[in-house]
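Complex shown without one protein chain; remaining protein chains in place.
Entry: subunit A
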Amino acid sequence: MYLAWKEIKHEKLRYGLIIGMILLISYLVYILSGLAFGLAQQNTEAIDSWGAQSVILDKDANTSLQQSMLTKSQTDKMTLTKKESYVGQSAIVAKEAKHAKVSAQFIGLDWDQFIGQKLVLTSGHKPTQANQIVVDDGFKTSNYQLGDKIQFNSNTETYTIVGFTHNAKIDIAPVVYGDLSTWQTLKKLPDTFVASGIISQNAKYQPGVDQLKNYSVAAFINKLPGYSAQNMTFTFMIAFLMIISLVVIAVFLYILTIQKIPNYAVLRAQGVPAKVLVSNTINQALLLVFGGLALGVGLTALTAAALPAGVPIAFNWPILGGVTIGILLTGVIGALIPVKLILKVDPVSVIA
């Protein structure tokens, strides 16, 4: 460690640049994976917040809540427990005279069932009448407030915002929670249609109706429009970014070690064991990579705090941990690729 540290201190510019490069690379990887994960989360935030284990849909609806429809004759044959909740989903455009239009997802609920019961509000109260709604905090970025009266699509009925809730997004759009009867109105459906589907906290809930099927939440989420395609794109993007970054870091540390060989030859001539030089190389690589990573994490935290609320960024600790360990490991590997040269360094080469 002594040598490693002295060397860094003596050549501040060179080592500063390397730390700076590791900082930038880790910053890039952290921020991009944070943004990708944040966006992915917006597909499923609402579903995650319900604690759903399974989703009951029409088996011919291609696993899509929006395409599914439950009829009264079907639901009459089922018994719902406290762990099941009807939902009626409809894509809408919310508008209000003073504010910008918002593309949103309407979720109609029976407010006596678990989703309505367990919904956590950040302000306001839950609806007590059919024309009252609770909306995602995302509406606040367009300056919507409690008490605003909103129209949906081209309908003339108005609905009053009585509450806000946090982290309620589905299909990357903010959610409007309202009454199931409003869902029927939006879809222009007769009373014989009850809901789009049933969300259950019981993974094994069986509807007992031939036409309906229980889907696991994972299967359901994978079928969300664009979700798996989007995730695959991001996964590959970040994987390529990681691989290239790791190679770049490894190459830099390789060059760094190569440049040290003449100094190492001097030390070998003095009888310094090769072991000391190898551990010095590893220590120094770790020191540089740790330094760069720590600064990268700091910069990422600052950036995340400074980003406007509308930008989705979320950190998945297992992924970040993997990224961090990956960078540390490749740093050491890069520094150690020339270890054979260190071990074989010929003291005579510096004697002249």
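As a working rule, a residue touches a chain if its C-beta (ideal position, glycine included) is under 8 Å from a C-beta of that chain, and two chains touch if they have at least 3 such contacts; residues count from 1.
Heads up, the rule we're going with is that contacts and distances are computed from a predicted model.
With the options "Ferredoxin-type protein NapH", "Methylenetetrahydrofolate reductase", "Putative hemin import ATP-binding protein HrtA" or "Transketolase family protein" in hand, the undepicted chain maps to the protein name "Putative hemin import ATP-binding protein HrtA" (source: UniProt).
In the complete complex, the hidden chain is touched by one of A:266, A:295, A:314 or A:333, namely A:266. Although one chain is not drawn, the whole complex shows that of A:6, A:101 or A:149 it is A:6 that touches it.
Mapped onto subunit A, the footprint of the missing chain covers residues 2-3, 6-7, 9-11, 263, 266-274, 276, 347-348, 350-352.
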